[in-house]
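Left out: one protein chain. Kept in place: all the others.
When the chains are written out, they are named A, B and C in that same order, and each has its own residue count from 1.
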Amino acid sequence: MELLIKIGFVLLGLFIILNWGLIMAGIIRKIIARVSMRRGIKIYQPYINLIKNYSIRSQLSHGVMFYLGPVFRLSGGVGIFLFMPLIYGSEIWNNFSFTGDLILIAYFMFFGMLGMALGAGEGGHPYSAIGISRGLAQFTAIEVPFTLALLSLAIQYKTLSISEIVAMQQGGIMHWTLFTNPVATIAAMLSFLGAMGHSPFNVVMAPQENPIGPPTEYHGTFLGVLQTNRAILHVIEAVLYMNLFFGGASSWLELLVKSFFVYFWSVFVGMVFPRFRVDQSIPWMLKIPMVLGILSIVLLIF
Amino acid sequence: MKYFNIEYISMATGLFLFLVGLWGIISQKNIIKIIISFSVLDTSIHLILVSIGYIRNKTAPIIDGVVSKTDAATKIVDPLPQALVLTAIVIGVGVTALMLTYALRMYSENKTLEINKYKSLKW
Amino acid sequence: MIRNSILILLIAGMAWILFQEFSAYHGADKLNSISEYYAKNAPTETGAANLVTAIVVTYRGFDTLGEVTILFLTAAIIGFMISTGKKTDRKPEQSNSELLETASNVLLPILILVGVYIFINGHLTPGGGFLGGAVLASAIILWLMSATGPKISHALLEVTEAFSGFGFVILGVLGIVLAGGFLDNKILHLGTFGTLLSAGAIPVIYSLIGLKVGAELSKIIIVLNQTQGEEK
Partner (left out) sequence: MVNPVYIIAVLLSVSFLLGLFRKPGSDFARLAALITLAFPAIVSVSWLLQFLGEPTSPFIIYTAGSVPPFSINLKMGIEEAFLTSAVNILGFFGFLYLYRTFKESGVSAVVLFLVLVMGLNVVIMTRDIFNLFVFLEITSIALIGLIFLKKDINAVSAGFKYLIAVSVISTILLLGIGFIYYFAGTLNIDDFVSKNSGAVKGMSTAVFLVIIAVLLELKPFPANGWGLDVYQSAHPGISAMISAGMATASLFVLYKILPFGAVYWMQIIAAVGVITFVGSNMLGIAQKNANRLLGYSSIGQIGLMVGIIGFSPMLGKHLWMVFFGLFISHFLAKAGLFWLSGMIGKENIKSWSVLRKQPLLLIAFGVFAFALIGFPPFPSFFGKWQLVMDLAAHGQFGWIVAILLGSMLEGVYLFRWLGYAIKLDVEADQKLDLGIEKLIPVGVFALMLFGASHFAIENVPGGLTLNLIPVYFILLLFVLDFLPAKIKNSIAILGMAYYAWLLYPSLQDDTLRLVFAGIFLVGGVLTLFAGYSVKGKRAGFYPFAIMMYAGLIGLVEAKNLLQFFFAWELMTLGSYVLIIRGKKSLVHAYNYMLFSLGGAYLIFLGMALSVAGQHGLSLSLLNTTHFPGWAYTLLAIGFLTKTAALGLHIWLPGAHAEAESDVSPMVSGILLKGGAFGLIVLFLAMGAEKAGGHPLLYALGWLGAITAVGGNLMAVFQEDAKRLLAYSSVGNLGYILFAFAFMTNVGWLTGLTYSINHFLFKTLLFLAIGGVVMRVKTHNMYEMGGLIKRMPWSFIAVLIGIITLAGIPPLSGYAGKWLFYNAVITKGWYFQGAMVFFSGTIAFLYCFKLIYSIFLGQEKDKFRKVKEVPVWYILPQFILIIGIMVFSARPDLVLKPIGALLSQAGYFPTDPLTWENVTASTNLGYWSGYKIMLVIGVMFVTLLTWLLVMSRKAQKVKQFNIVYSGERPFTPETTHFSHNMFAPYYKALGFLTIPVVTSFWEGVNSTAHAFADSFRKIYSGNGQTYIAHILAYIIIVYLIIF
């Protein structure tokens, strides 16, 4: 019985996150447009897209894996959501985080990527493969500073459980990792830029492939699924960083606000900086952010 | 001056001949000369063995008018080395003959007796 | 030049080693224990007046067997190697001088006689099988050089060679069967000391050795002789 209740709350949480993701996407697009002197889309445009895609009739499939790709992708997003504690101190809003800790989430991110990669792969479009190869290549580098930051946290808090990490940041803004362990935070936030796939790390979805890459192979319902996932994923990744570095959230409002600003950080940088090529972005990631990550650990050991 | 006793002289000669033989073997290029040097070497050994067996002013180890069964022990030189020399000589003869035969074969094959012309096998 | 100096160095080194021996060598003034034993007991044990013979044929008879074998081997190898050349029944290039012809006719029997005498008396007088054999062989040489008289029959040589050697071994084995061990000469009665028919099997063995040596040497000579004229 209480399992059903639990599931009910989880679905509710998912629904909130999804909507917030869509709205936030709208807002961000609006901001971007305004910054570049355009009028931009309506805030609710993402909803329209979503509905339109789900209701498109014609759907083409290149095969089983192609069909399963989006499922994997969405499972990735939803999965991370499921393993993520949302609201500090509330039993009901920490989803299934009891099944695993930070490491689980860190590695479950691969799940969706893999599925997407395979699906797009069976699509048979060379540019899909190109995009994927770039994405993966870049990802390996992006993960390094993030991991170092995680280790640094683990040393700092002697735990890998997100809820406990959040718990330890309670009691005033000065307890946030942002201030207790700034170096690690910076390293992590730099890798966050990569994780969100905005400029300068968006060569994966770069325009010259974009119109003919996966999003066009996948259309209709498939695209809808992918958009759903993107909405969820962006928010939940922001939530992850919020939990780790910005004291988590003790209420939905706090969560929404914090996640917005965390997410906005990537957009902000993206607006300012031009795009990296893969062979530029990897060395960059392995320079400043990695050094910072190492530094954060060194500082903690000695 | 003991070194002028016969056994020293023969021993010294033997050893000297030994060196002569060796020198010949490693320095002479002609196979026949090498073989000759070898028989010099061989002979030197015989000489050495004999002088090893020699005992000052004693006679040949044969029981006859001079030496009687009873006082043989005091009158004769050591018979054993002589027996050895006998064997050694025969062996030397055999080996020398063998060398000559080989030389013969080698000559009939390559028409030369220069040892350093036979270097087809090496390394 | 360098080569020679190296060789000189080597010889010098050997000289140094040999000098150690020479410096340690100081003649001898009495028999050592073993030879003394021979001097005392050999005559009675073997019945041979010639101690060297006693040693060569009995005490160290095994060595003698070995050296006979070596001669035999040499002969065999030479035959083996030369026989691959063409078999020329030798024709004298030029007819020999009158002198040689007659001299050999006279000398041949005497030489043979001397040879046989030497090895039959090996146990009494200096000499023995090997000297006797050598003399026999020299007779053969003479025979070859002066192409008079009947040709040497290879068959005879080979039979002599084979059976003299065989006999030697058999006598040795008889030693085990009848007497104290391999090559023991007491298989025959020692007889009275100093007479011809004494010293047990020694005269017999020495005669066999003599024949064997003679046969082997002459064989070597004959074979080598065949190659004459090939090289020209």
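Everything that follows uses one rule, which is that a residue touches a chain if its C-beta (ideal position, glycine included) is under 8 Å from a C-beta of that chain, and two chains touch if they have at least 3 such contacts.
Keep in mind it's a predicted model, so treat the numbers as computed, not measured.
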Chains in view that touch the one left out, judged over the entire complex: A, B, C
Out of A:90, A:159, A:180 or A:250, only one touches the absent chain, namely A:159
Among A:27, A:92 or A:118, choose the residue that contacts the chain missing from this document, as touch is defined above. A:118
May I ask you to list the residues on chain A that touch the chain which is not drawn? 54, 58-65, 67-68, 70-72, 74-75, 78-79, 82-83, 96, 98-104, 107-108, 110-111, 114, 117-118, 121-127, 129-130, 132-134, 136-137, 139-141, 143-144, 147-148, 151, 154-155, 158-161, 211-212, 216-217, 220-222, 224-225, 277-279, 282-283, 293-294, 297, 301
Chain not shown, touching residues in chain C: 6-7, 10-11, 13-14, 16-17, 20-21, 23-25, 28, 32-34, 37-38, 45, 58-63, 65-67, 69-70, 72-74, 76-77, 79-81, 83-84, 158-159, 161-163, 165-166, 169-170, 172-173, 175-176, 179-186
Provide the residue numbers of chain B that touch the chain removed from this figure. 18, 21-22, 25-27, 29, 31, 34, 38, 41-42, 45, 48-49, 52, 80-81, 84, 87-88, 91, 94-95, 98-99, 102-103, 105-106, 109-110, 115-116, 118-123
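Keep in mind that, in the parts below, only the chains that are shown with their structure count from here on.
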So which chain is the furthest away from chain A, centre to centre on CA atoms? C
Chain with minimal offset from the mean of all protein Cα atoms: B
Just how far, in Å, is the C-alpha centre of chain C from the one of chain B? 16
Chain centres from averaged Cα atoms put chain A and chain C apart, in whole Å, by 108
Distance-wise, how many Å sit between the C-alpha centres of chain A and chain B, to the nearest whole number? 101
Where in chain C do residues touch at least two different other chains? none
Chain C-touching residues of chain B, taken from the complex the two chains share: 2, 5, 7-8, 11-12, 15, 18-19, 22-23, 26-27, 54-56, 60-64, 69, 72-73, 76, 78-80, 82-84, 86-87, 89-91, 93-95, 97-98, 100-102, 104-105, 107-108
For a test of understanding, state which residues of chain C touch chain B in their complex under the given definition. 4, 7, 10-11, 14-15, 18-19, 21-22, 25, 27-32, 34-36, 38-40, 42-44, 49-52, 54-56, 60, 63-64, 66-67, 70-71, 73-74, 77-78, 81-82, 85, 124-126, 128, 130, 193-194, 213, 220, 224, 227, 230-231
